[in-house]
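Below: one structure, written as structure tokens.
With one protein chain removed, the remaining protein chains of the complex are shown where they sit.
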Amino acid sequence: MSVIVDKETRLCVSGITGREGTFHALNNKRYGTQLVSGVTPGKEGQDVEGTPVFHTFHKAVAETGANTAMIFVPPRFAADSILEAEDAGIATIIAITEGIPAHDELRVYNHLARNPGVRLIGPNCPGVLSPGKANVGIIPAAFFEEGNVGVVSRSGTLTYQIGNELAQKGFGNSSIVGIGGDPVPGSSFIDIVALFEADPETELIVMSGEIGGSAEEEAAEYIGAHVTKPVVGYIAGFTAPPGKTMGHAGAIVSGSSGGAEAKAAALEAQGVRVARTPTEVSQIAMELLGR
Amino acid sequence: MSVIVDKETRLCVSGITGREGTFHALNNKRYGTQLVSGVTPGKEGQDVEGTPVFHTFHKAVAETGANTAMIFVPPRFAADSILEAEDAGIATIIAITEGIPAHDELRVYNHLARNPGVRLIGPNCPGVLSPGKANVGIIPAAFFEEGNVGVVSRSGTLTYQIGNELAQKGFGNSSIVGIGGDPVPGSSFIDIVALFEADPETELIVMSGEIGGSAEEEAAEYIGAHVTKPVVGYIAGFTAPPGKTMGHAGAIVSGSSGGAEAKAAALEAQGVRVARTPTEVSQIAMELLGR
Amino acid sequence: MDLLEYQGKQLFARHGIPVPSGVPARTVDEAVAAAGAVGFPCVVKAQVKIGGRGKAGGIKVAEGPDELKEHAGAILGMDIKGFPVHEIWIEAASTITAEYYASIIFDRSAKAPLIMFSTQGGMDIEAVAEETPELLATLHVDPLIGFQDFQGRRLAYAAGVPPDQVRPLGAFLARLYDVWAAEEAMLVEVNPLIVSGGAIAPGPFGPLYALDAKVTLDDNALFRHPDNAGLRDPSAEDAEEQMARERGLTYVKLDGDIGILGNGAGLVMSTLDVVAQFGGAPANFLDAGGGSKAEAITSAVEVILANQSVEAVLFNIFGGITRCDEVANGLVAAFAQLGDKIMVPFVVRLDGTNDVEGRSILAEARLPNVHTAQTMDEAAERVVGLAQQGAAG
Partner (left out) sequence: MDLLEYQGKQLFARHGIPVPSGVPARTVDEAVAAAGAVGFPCVVKAQVKIGGRGKAGGIKVAEGPDELKEHAGAILGMDIKGFPVHEIWIEAASTITAEYYASIIFDRSAKAPLIMFSTQGGMDIEAVAEETPELLATLHVDPLIGFQDFQGRRLAYAAGVPPDQVRPLGAFLARLYDVWAAEEAMLVEVNPLIVSGGAIAPGPFGPLYALDAKVTLDDNALFRHPDNAGLRDPSAEDAEEQMARERGLTYVKLDGDIGILGNGAGLVMSTLDVVAQFGGAPANFLDAGGGSKAEAITSAVEVILANQSVEAVLFNIFGGITRCDEVANGLVAAFAQLGDKIMVPFVVRLDGTNDVEGRSILAEARLPNVHTAQTMDEAAERVVGLAQQGAAG
């Protein structure tokens, strides 16, 4: 088992005819992901090394049975593409695009929240890799093996770093999920941790957070109340410069939360072991899984 | 039993300090409805013959446990008042106000659709009467007795007429529900017919429609598929002048539907007996309930 | 409220939708001045709130001033399906490469705006919808999030517009949605939406222009749009209907001889049906509305009697928010005001809120030739009989 993407994934890539879109779509296909179609308005009838391109997601779904979308279009077009994928009935939307306006993300999130049948991962995320099954996004899959550690992370490259540390200790992964660090991620730590909790293959959950916001604190509460599997936490930014505060309002809203120490403390209060470096994540995993 | 309003109804009236609002709120109270509070911004601290008035629905709910709202404010304030009632956690909102802008109704409907815990009746409706239990709205209750006929109608006064005809034949009512004839009613025939179908006290359902729109045709489909209790239909407007059509678009959308004959035919095709006059409604009821 | 074509186009222009330039005129002199501003060739278009004016001769091209005067003179004062032409629109002639169709209607059934688009615009769009529905692309918009770019592309690709028009059409439909939403329209319709073969204005819309504009606004929302509220053209309405509107009554004139007044549209429609069942012919539909006050009733009697065909009048009132005593008082006041001008019999049926008081007010007033009835059926039967006597007498 795994979460979000697997052998049943039928991928349609929005922006497939762009340079990066083509590169990563084909990369995902080479990994074994079922790449069934792509969307680029105006390019219906073309193909990308055999993968047909359509003007719209609706036609791509109708003609190729796509059930998963990867969004690889420039930021100003990304919200529209996500909404189109949802309107076309796609259940899993993975948005790689970085730099989407925050108010676009807000509209998209609140609109999608009305449709319980759809899951958005990202935007501004590296995607989801289920080793041995499917890769949707830009995670360099060669570093990861099938296994029993589920990883969820706000950061892209940090995810690879942690996965790499785990791999060097012999751990494989059920799935690796980058939820992105944007103001309004489509899925939260809580959403993904819940999936891992329910996934029989996953025996250990690694949650990699960073300073800012309160997503880690909220996840800590959830883990304390609902998660039975062991969880290893990691927080980046212990020595980062303090971010600017947004006026008095920002100070009032965030209070003392948001710092790395506060996040680590919140997780530890719920029984989560928190690593101080990526290397320590794999050391704690060794302890917890008794190797 | 009955539907929507009953002995558990705790009513808060928005616009209670207006002339009509006071008149009908007290009328409802005299009938036995639990009138617990009213809302008029700026008049908190006052009371209407002992019923306390609050600035906001939120406070009215907190202080008086209101679970049902009646909206009696002028049309330009009505959408705001409905949204406030919903935001304050009120589950049943009955909007009497006539003349609310159609786009306001559209926004309100689509917003409320996200909250499965709330039911809006109206706007532009006479309200709901459950004889012997509660009356919320402007239905003249003296004409109706407790009984086993559920009535749902788009029209206000026509409802009284039909209820009166039934009463003269000795029928009482489980509930009488005016859904209103506005462009976007909060509840449809289907919603109310489903409630009557599930209500053990109701043995016969009377559905009173009128020309225009396709609500009766949609209800006919639903009745054919889901309703086991006998239904008597009535459609007003067999001899009404044809309404103006809204451009080609109106003609394309409505096609041949919307006329009284088409509505009656749609209902009869699903086994619904359709009366041609209010008097005939009570005659058919006599036949069906075997009196 | 339906706008005239040129009012709709001015609304479109305010929202950035490209329309041909034009000027309205109410006289031939004004038309000449307008054509001076617009240039030749120009089109003279009758401004009436009814379709089919082209076939009726209400649209003519003028190549020069003489032809313009001739057409303007002929069209002004024309009667098109009962609508007199008080105003014309002098518009720059367009070069038309193709005629498309676009509309946004308030779809009550779906509780959402419905957008329709076809490349087969022009006269026969209803036939297109009927016979080749695949040529009419449609979709609903979620009113909370509004029209999205992808929806423009879906419509464009589904309808098969040329590739270079996909973006312009999306931009056009987005603006049309702006009009629908911002102006609180029940309908915006552009037929034809033309692909111009002439000089193309710079901007996002490419060769697309709105060559016609049909806009229906929500009367209930006019308080938020004072500019639009000022557009009403009472001269185009029937005199009695205008009188009723000014008094806040819903009135539709019909062909029969029995004046009908009721409270609530459903009850009035039902009353028409029952009167017809008893062999009568209603002279009007008049809904005095919820909470009818005495003055409204007095006004309503005036409106009903302004129709010379009326031989008898039926009041069918079932009081809810309307109080029967107010209705009775209104009728008494009407008799006091109009006195001898009331030449026809009345049948009055009062039930519901304060009906006992209402009936006793009438009984005490002893109005001449005013009869009461206990039920709707009895009232209908009675008024039909009285009208037949009146017509015979």
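Chains here go by letter, A, B and C, matching the order in which they are written, and residues are numbered from 1 within each.
Throughout what follows, a residue touches a chain if its C-beta (ideal position, glycine included) is under 8 Å from a C-beta of that chain, and two chains touch if they have at least 3 such contacts.
Here the structure is a predicted model, which means the values were calculated and not measured.
Visitor: Could you tell me which of the visible chains the hidden chain touches?
Guide: Over the full assembly, the chain not pictured touches A, B, C.
Visitor: Could you tell which one of C:I50, C:M123, C:L144 or C:A306 touches the chain left off the display?
Guide: C:L144
Visitor: With the full complex in mind, choose from A:G32, A:P183 or A:P230 the residue touching the hidden chain.
Guide: Touches the omitted chain: A:P183.
Visitor: List the residues of subunit B that touch the chain left out of this view.
Guide: 41-42, 44, 55-59, 77, 80-81, 83-84, 87, 107, 111
Visitor: What subunit A residues would touch the chain not displayed?
Guide: Within subunit A, the residues that touch the unshown chain are 20, 24, 75-76, 96, 98-104, 106-107, 109-111, 113, 126, 138-140, 143, 153-161, 164, 181, 183-184, 208, 210-211, 213-215, 218, 236-241, 244, 246-253, 276-279.
Visitor: In the complete complex, the non-displayed chain touches which residues of subunit C?
Guide: Contact residues on subunit C toward the absent chain are 144-145.
Here is the rule we go by: only the chains that are shown with their structure count from here on.
Visitor: Measuring from the mean of all protein Cα atoms shown, which chain centre lies nearest?
Guide: Taking the mean of all protein C-alpha atoms as reference, the closest chain is B.
Visitor: Centre to centre, by mean C-alpha position, how many angstrom separate subunit B and subunit C?
Guide: That gives a centre separation of 27 Å.
Visitor: Indicate the whole-number Å distance between the mean C-alpha point of subunit A and the mean C-alpha point of subunit C.
Guide: Between these chains, centre-to-centre, one finds 54 Å.
Visitor: Find the geometric centre of each of subunit A and subunit B from their Cα atoms only, then give the gap between the two centres in Å, rounded to an integer.
Guide: 47
Visitor: Two or more other chains in contact with one residue: find those residues in subunit C.
Guide: Touching at least two other chains: 142, 144.
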